[in-house]
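To keep things clear, I will list the structure first and then write my remarks on it.
Apart from one protein chain that is not included, each protein chain of the complex appears where it belongs.
Moving on to chain A:
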């Protein structure tokens, strides 16, 4: 596999906010699981007060500042613009987007890379809802909400992708640049908007099963108002795509 990958470079963009422990663990696991791959990790930190950036600087001393790039921003400016910000500094021809909270395990990175090479896909998206995938740490209520949201989205949008709000994805850099500029939503809806727009534009999307362990360290960021935001996002996508 290593020979085939020689010409590809993967830029892994990880937006962070108060993830000092998680970011260290993520970086270690990425280096452990794709040692033979040419990659860089771009950490977009939104001015975390917990010293996330100090940890990243320590990691740079261990792994090298050509492999770990810290591209900080002064304050919380939103997820969508974090990706755009990271993308500006990406030197790879592929971009991987993942969460910093360890719910996305770097051990799946080889699956994404392999799937992309086998199928020549423009986007490979991780899905929790197929055989081999799964979720751990969700209450019944959370599962119910998730299933309801999914059925609603599939009935209304026919997106052709089983996990719309998952955010562990690999993109061809040109494809990500093309779709990200037209996406305006925030949070979960942003992930859905990206994949629906990509699907409508006719990009080749493949899926790989991933498991999702709800955050181990730090508190979960799901609030009640997100359901309202989700419904608004659905209507927005109905009328614009």
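The criterion applied here is as follows: a contact is a pair of C-beta atoms (placed from the backbone, for glycine too) under 8 Å apart; a residue touches a chain by one contact, two chains touch by 3 or more; residues count from 1.
Heads up, the rule we're going with is that contacts and distances are computed from a predicted model.
A chain of the complex is left out here; the name its UniProt entry carries, from "Elongator complex protein 6", "Dolichol-phosphate mannosyltransferase subunit 3", "V-type proton ATPase subunit D" or "Probable electron transfer flavoprotein subunit beta", is "Dolichol-phosphate mannosyltransferase subunit 3". Of the candidate positions A:15, A:86 or A:133, contact with the hidden chain is made by A:133.
Within the entire complex, the positions of chain A that touch the omitted partner chain are 21, 24-25, 28-29, 54-55, 58-59, 61-62, 102, 105, 128-131, 133-137, 143-144, 147-148, 150-152, 155-158, 200, 211-213, 216, 237-241.
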